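Here the complex is missing a single protein chain, while all its other protein chains stay put.
Letters A and B name the chains as they come in the text, with residue numbers starting at 1 for each one.
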Amino acid sequence: MPASPTPWGDRLLPRHPVTRDIARQLYERVAGAPIISPHGHVPARLLADDEPFTDPASLFVSADHYVTRQLHASGVRLDALSVAHGADPREVWRTLAGHAHVLAGTASAFWLRDELASVFGIEDELTPGNADEVFDRISALLRQPDYRPRSLLRRFGIRVLATTDDPLDPLAAHRVLADSTTLTERVLPTLRADAYIDPAAANFPLNAEKLLSAVGAAATFGGYLGALKDRRAYFIERGAFSVDVGVTDPATAELTAAEAESLFQHALAGTLSPAQQRLFRAHMLLQLAAMSVEDGLVLTIHAGVYRNHSASTLDQFGPDTGHDIPVSTGFTRELKPLLDRFGLEPNLHLILFTVDETAYSRELAPLAGFYPTVYIGAPWWFLDAPDAILRWRSAITETAGFYRTSGFIDDTRALLSIPARHDVSRRTDAAFLARYVAAGRMPLAMAERIISDLVDAIPAAAFKL
Amino acid sequence: MPASPTPWGDRLLPRHPVTRDIARQLYERVAGAPIISPHGHVPARLLADDEPFTDPASLFVSADHYVTRQLHASGVRLDALSVAHGADPREVWRTLAGHAHVLAGTASAFWLRDELASVFGIEDELTPGNADEVFDRISALLRQPDYRPRSLLRRFGIRVLATTDDPLDPLAAHRVLADSTTLTERVLPTLRADAYIDPAAANFPLNAEKLLSAVGAAATFGGYLGALKDRRAYFIERGAFSVDVGVTDPATAELTAAEAESLFQHALAGTLSPAQQRLFRAHMLLQLAAMSVEDGLVLTIHAGVYRNHSASTLDQFGPDTGHDIPVSTGFTRELKPLLDRFGLEPNLHLILFTVDETAYSRELAPLAGFYPTVYIGAPWWFLDAPDAILRWRSAITETAGFYRTSGFIDDTRALLSIPARHDVSRRTDAAFLARYVAAGRMPLAMAERIISDLVDAIPAAAFKL
Partner (left out) sequence: MPASPTPWGDRLLPRHPVTRDIARQLYERVAGAPIISPHGHVPARLLADDEPFTDPASLFVSADHYVTRQLHASGVRLDALSVAHGADPREVWRTLAGHAHVLAGTASAFWLRDELASVFGIEDELTPGNADEVFDRISALLRQPDYRPRSLLRRFGIRVLATTDDPLDPLAAHRVLADSTTLTERVLPTLRADAYIDPAAANFPLNAEKLLSAVGAAATFGGYLGALKDRRAYFIERGAFSVDVGVTDPATAELTAAEAESLFQHALAGTLSPAQQRLFRAHMLLQLAAMSVEDGLVLTIHAGVYRNHSASTLDQFGPDTGHDIPVSTGFTRELKPLLDRFGLEPNLHLILFTVDETAYSRELAPLAGFYPTVYIGAPWWFLDAPDAILRWRSAITETAGFYRTSGFIDDTRALLSIPARHDVSRRTDAAFLARYVAAGRMPLAMAERIISDLVDAIPAAAFKL
């Protein structure tokens, strides 16, 4: 038996020769297609400054909480993985190489392998034996101009890259990028509304006051909505096409003006009960949809995550350090107030992301299979991985087809992982479609249309690009 | 690579040659077997009148909310798909042909392809280019006597067809069919109890009053139960073998006579709180089981659907227009009161349907793997599709085997889709069994017994046919 039974070029494609041939043929149609990344977390500043990456450890470990959380689970302290906390980059890199078995089988391991090969030309598996040599090779390359962020953006073929930004962000980095005479790729802001709709979020009163004062609005609920609209307009002027919000559950509610005003004043005062906080947030989510009906911004909802689960880790290392843990999530009852108001509005696009797979066939596909406003978000966070993507397609396609989905979303802070992530999606979609073609469930010509639309027409339609 | 890698005759069968051979051999044992359809929604009137179908659009689009919901989700207005609302049939048909990519991969697309080929001899994919020609060919055939409902019933080999009927329906159409000297197929009524057990249903007081007056019963809870028993007896005389009920959740409860009486009077007056409505419904569900213990009617429960989710669509187009959306559903706690009373009663058959896949391995298979009264309903509604059926078999078989299931249920209003739906079930079951045989998990002879029992002995046992 060969040591490597599958050529790297055929990775993730199905084994049966007929199915593999179909999958390969489909994949090749989109393998080199430009990347549309309509939602993610690469900082605009990274591209505006265009400074070289400092070292392999910062790039592949410290800045990637997908990786650090797994090493942490294996007993490595988080500060020992953080160059910012004083860890030595070479030691961090050796730690990574010594934990290949821990990462084996995870999405992170697969992306890492792809990034080393595709971006740095390193075909060997990373091992303790070659860790230092690989570290040095990457370090040398990172000093080359070709490995600066903007060069990589171009090399990766990323045509549209959306960032995620605070509503009060002046978007100065985006301005630098828009004014660039050499950058043809579009780097566009996304307004992230979380901190301004959830009274249970840290510092809500402070955030709300800042928002009100930023636009000189009166401290009334009407003034608050006006301030949000004002910031949305500011973002739209700078190219934004969507508003994103993360909520523990996607409850929506419609309050009377008096109720909303009263809750808002208590929210400013920090005197809401948990149930009232939830109700206010639910009303705000409905208000965001109302604003989208007006100004056309796509509304993306990331629901069902208990953020910063480990209190002591949050205290010591801050948010986004690998312990956002999903919870059971429903949409059918939760979104009914919103959908009764706006579910048939042509101007609203609502893209729903979940980390609870049970909602795929039970709620998301049926909702998106009726409401023209509802799109099924691509597999998110822990579910952005080959098996999970195939489960997602299997769960939604028979009810909602392919055209009610968002297209692939990388949702990443890690610029270097963007091509690897999109490639996984393209390969698994090719494998999925090939299975349908091979089972006589779809003509090949239709699969060819769909595989192309999935990387272009489908995200363009969902995100109004 | 061939454009059509799988002969249409091998559709849905597995790819590996050994497994495919086994699957094909199993499938051929049942491919032409008669169809038992013990639960569905074809109107008895359609067969009693035996009028020709009017046109292809009414047949394949307007009357099929599986199709209209998907076109609606793509932005087509529902009235533009409804011949009854004045839409031109040929235009509706062209709309269908123009949305093949939207339907691609869904169960509806697969059934449509099968129906066109098997019923009308149209082998080509429907496209905008051939839409008019196909429309004309089907229209011409529909005028032939062979394409009238009763002829199709015979041609399809449907031996038993259950309809779904209001308890107060006089069953006149069933009488016409029973009295027919030429119709040998049995078309039998099913009593649908929803509107008479749930005080939250539209017009419950009115419905209850009608039921009471229909049998001249006193307006007491005892009188009400008696009236229901009376109608069950009426249905049994006309060949009914089951009672069906749809509930948002399958809660059951046992009340004292005084509690039940009090809730009933408030239900008649329309003065129950939501919690009391749920409690009364839970008690009624237990009462339905009690009646089944007495009269032997199989009790089928379709649980966990939020009916008519879009309020404005309900207002404009009525119920059953494609926006019944599932919610998370439990059975273990919910059914305990009922099962503690009747779970071991030999005369009770309780068939449980869900649209929440999570209940398969967690609750349904364990319950049916212990209680002789409990049967696992076939995949229902959105889950009646090839991948979903395989997920269902995988989730339940290792715990409950094959003999605790209902047999396939088409649950459809669309007479023409019945053979296609049963064929999908037979093919996927053959594929599933072939996988077990090929993995050494089951002798071939056992798989041969099971594939035959699945279309005959198993539904006959579950539904007491």
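Miscellaneous remarks
Heads up, the rule we're going with is that a residue touches a chain if its C-beta (ideal position, glycine included) is under 8 Å from a C-beta of that chain, and two chains touch if they have at least 3 such contacts.
What you see is a predicted model; the values in this text were computed from it and never measured.
Of A:85, A:143, A:175 or A:309, it is A:309 that touches the chain left out of the display. Residue in contact with the omitted chain (choice from B:231, B:302 or B:404): B:404. The residue touching the chain not shown here, chosen from A:104, A:206 or A:445, is A:104. Chain B residues in contact with the hidden partner, per the touch definition given at the top, are 16, 18-19, 21-22, 25, 328, 330, 332-333, 336, 339-340, 343-344, 346, 358, 361-363, 365-372, 374, 394-395, 397-404, 436-446, 449-450, 453. As for the chain not pictured, it touches chain A at residues 1, 3-8, 10-13, 15-16, 69-70, 72-75, 100-107, 109-110, 125, 306, 309-313, 322-328, 355-358, 382-383, 385-388, 391.
Throughout what follows, only the chains that are shown with their structure count from here on.
If each chain is reduced to the centroid of its CA atoms, chain A and chain B end up 39 Å from each other.
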